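Of the protein chains in this complex, all but one are displayed in their positions.
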Amino acid sequence: MSDNGPVQIRCPVLNVRRVDAYVAITVVAPGIAERFRSGQFVSVGVGGDHSSTLLRRPFAVHDVKPDYGGTVEFLFSVKGTGTAWLAERRARDLLDLVGPLGRPFPLPRDPVNCVLVGGGSGAAPLFPLAQSLRRRGCRVDFVLGAASADGVLNAITARRLAETATFATDDGSFGTRGRVTDVLDKVVREGRSDAVYACGPMPMLRSVTAVAESHGLPVQVSVEETMACGTGICMTCVIPVVGGDGVTRMVRSCVDGPVLRGEQVRFDDVGSIPFDALGAPGWKGAGRRGVEQDRDIA
Amino acid sequence: MSDNGPVQIRCPVLNVRRVDAYVAITVVAPGIAERFRSGQFVSVGVGGDHSSTLLRRPFAVHDVKPDYGGTVEFLFSVKGTGTAWLAERRARDLLDLVGPLGRPFPLPRDPVNCVLVGGGSGAAPLFPLAQSLRRRGCRVDFVLGAASADGVLNAITARRLAETATFATDDGSFGTRGRVTDVLDKVVREGRSDAVYACGPMPMLRSVTAVAESHGLPVQVSVEETMACGTGICMTCVIPVVGGDGVTRMVRSCVDGPVLRGEQVRFDDVGSIPFDALGAPGWKGAGRRGVEQDRDIA
Amino acid sequence: MNATLRTRVGALELPNPVVTAAGCAGAGRELAQFFDIASLGAVTTKSVMLEPHAGRPAPRMAETPSGMLSTTGMQGPGLEVLLQRDLPWLRSRGGRAIVSVAGAGVGEFGELARRLSEAEGVSAVEVNLSCPDPESSSGRTFADDPDRAEQVVGTVRSQARSELPVLAKLAGDVPDVVELAGACVDAGADGLSMINTLRGMAVDTRTLRPAVAGGLGGLSGPAVRPIAVGCVYRVHEALPEVPIIGMGGVRTGEDVLEFMAAGASAAAVGTANFSDPSAGARVLREFTEAMEDRGFTRAADLVGAAHRTGPRG
Partner (left out) sequence: MNATLRTRVGALELPNPVVTAAGCAGAGRELAQFFDIASLGAVTTKSVMLEPHAGRPAPRMAETPSGMLSTTGMQGPGLEVLLQRDLPWLRSRGGRAIVSVAGAGVGEFGELARRLSEAEGVSAVEVNLSCPDPESSSGRTFADDPDRAEQVVGTVRSQARSELPVLAKLAGDVPDVVELAGACVDAGADGLSMINTLRGMAVDTRTLRPAVAGGLGGLSGPAVRPIAVGCVYRVHEALPEVPIIGMGGVRTGEDVLEFMAAGASAAAVGTANFSDPSAGARVLREFTEAMEDRGFTRAADLVGAAHRTGPRG
């Protein structure tokens, strides 16, 4: 119905393979591939028509290729019912995908230096991002972390794509022992970074944002909140974000995100409604300013 | 837990094939095969662990073989969600079966003449019955009916097993045009039948029972009522049946049936509670007779 | 669009019986990326309050067997944005709007009705009675008390333009839905929408914490359909003249058939929009086929069909 909005398609599975600790599924999905911009995600129906699991599962797009008119790859670790079902899919099975969804990573106009920080499967969307940045002549440095070695996604590709690739694992089984933020400061300094991109668990995004801010760098974070629809109609995926006008709004991470400006996310208030948020009990003082602005969101 | 009661097993599918208009599934299920007596059924879990279709589907056992320690075959036409899912199974898939369930066909002590009347997939349990009867030296005559030719199950096997095999289809595409009961009278007379066995839709069972009664023959009918459990605990599968004591009870067709004595089934009252049934508003007059007797059912 | 699909919910005429449920389709804009929103009977907009409302903290949803729990807590930018942004957009696309209203109290319901009566592009007002009643100490909603529901509906009816159809949206977890329905009709409701989400809860068995913030949420999806169909059946039996929009777990065209046979004149697609953004168009297509397959030539003839035949009758 629309040229750059998302589409819904039944896509044949091209292949299912293991990538480190993850399962990667590639589907033939030209409509999604052609619209995709890095940072966007797809949502996948799981369990078949008579499944008791109604909701789609959101996954970042990890790779897009021109083969067969356009393929899309996403990867995941098996967590619950939906991912367990997906891991059992085989070539030629059909999957119901909606995508591309969400706000992509904004790309710099100029060939600046970018550091890309990923935790666990959160590294997935950083690979197409790295490629886009490289095409624009940006310098890319990777910082990837995970609980242990097999959770570090695509270390080799990261080394190939980036100027430097630094790794950190909780158990020290690969790279530095510790968190990505333990090494980030050094990478930013040595790479003379101009911008930071991050994707991973919320506490990591918060620390990365703090490091970026300490260097005065803009930071784009990709958040994960539970999502019932992924298309912006259910209002279940909200995160408190301060707008340019200083007003905090509960924004939908599926359409206003998943990529948000790190310094605008009220990390301390995730999982609550800040007292002064638009429409919260303490908001009145802010006058009607927020309402006017609000018209432009959505 | 018990030697001749039902068991629950996860059985590998040996094969799935078409038999006339039906899908036949053979599973390896030694515990069920060894306990099986003709007329009994199995109940099959459908849709997998996370399916929204909770309930098992009951199917008559169509064949039991000693291969692989014991195999069980059932067959069905695709009707709704569960049978559609079953039709998609492939060799080596696992199915969760409970069986053998229900009251089997009682076999005559002596080598008498039996006529077996089946409608559509209702013919399925008559084939193992025919074999058992033949082993006892009984004469077997088959009367099989269906809407049209491809619904007539195993015509060739019927001809092989039986002295005579007579067919009737609603559209006349195979055998006589009409109902099985149109030809039954002649078969009973010519085969000098001593007993009648029938399985098929309720209106057919009722007509067959009427024909049998007109000849003064005992008739065993296998009924189909919707069943939630198949094991006797839910009380959803009841049919009004007159006991030897003259008292009508709502009996569980899964454990007290599916095979019942035709002349005891109150066909006119199926789908209602007869006024004089045990515990119905009009029952009081019958005194406490029924209660005493009732202790022996179950 | 097929003339035989037409249906009426009192004075509200719809080109077909498939509408969206409040809070499950925004104001149509997002779903319009997937199909022509004007092809639906109507779009019911998310319950609007007078002022902006921040709603409840996250996590706001959890999946349950054949259903989901949600607690959005009426988040929304308020009436102004609906009037200035959403309704004009929907009109520009040729869509029809049933506007759901949620008052913080009886008075606010009246004010919403009054202001919507002056607006263009409002086909009907739907009164969300599952809002907490500020006068109840134990957290009851207006729907929990037929007298309070009657007051709300009466106020909306008196404040709304007289030609504007007013629908009362009922809850399904009340002891006597027929009593609640009767109270709303007495207060002037032109039709009834039923049912809203049911109070429920899930515990995350990994963390042993409530799966949605605040503990309780609203249960929706196919899991609740039998409860919803039961409510429609009972109300239609008691009040056969009162038009009903049925909802609760509609996922396919057959489900619309089921609601209509139980007594609804239209049915709304709610949670199914989340799992299938094309659901609206698909359900309408499936419904049309299912209806023709059953030999019906006019959708309206289906209304209450299950009341005219006994079981195995």
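Letters A, B and C mark the chains as written, and numbering starts fresh at 1 in each.
The rule is short, and it goes like this: contacts are C-beta pairs under 8 Å (C-beta built on N, C-alpha and C of every residue); 3 or more make two chains touch, one makes a residue touch a chain.
All values reported here derive from a predicted model rather than from experimental measurement.
Taking the complete complex into account, B:G279 is the one of B:G137, B:P201 or B:G279 that touches the chain left out.
When the omitted chain is restored, the residue from C:A11, C:A104, C:A119 or C:M201 that touches it is C:M201.
The chain that is not drawn here is touched, among residues C:A262, C:A279 or C:A299, by C:A262. Against the chain not shown here, chain C presents residues 57, 59, 64-67, 69, 138, 140, 144, 172-176, 178, 198-203, 205, 207-217, 219, 221-227, 229-230, 233-234, 249, 254, 257-258, 261-262, 290, 294, 302, 305-306, 309-313. Panel shows chain A; residues 52, 271 of it touch the chain omitted from the view. Contacts to the hidden chain, counted on chain B, fall at residues 1-2, 5-8, 45, 52-56, 96, 98, 225-229, 231-239, 250, 255, 270-273, 277-280, 283, 290-291, 294-295, 298.
Following the convention adopted for this analysis, only the chains that are shown with their structure count from here on.
Chains making contact with chain A as well as with chain C: B. Inter-chain centre distance (chain A to chain C, centres taken as mean C-alpha positions): 34 Å. We define each chain's centre as the mean of its Cα atoms; on that basis chain B and chain C are separated by 46 Å.
Computed centre separation for the pair chain A/chain B is 57 angstrom, with centres defined by C-alpha atoms.
Among the residues of chain A, those touching two or more other chains are numbered 52-53.
Residue positions 65-66, 222 of chain C are each in touch with at least two other chains.
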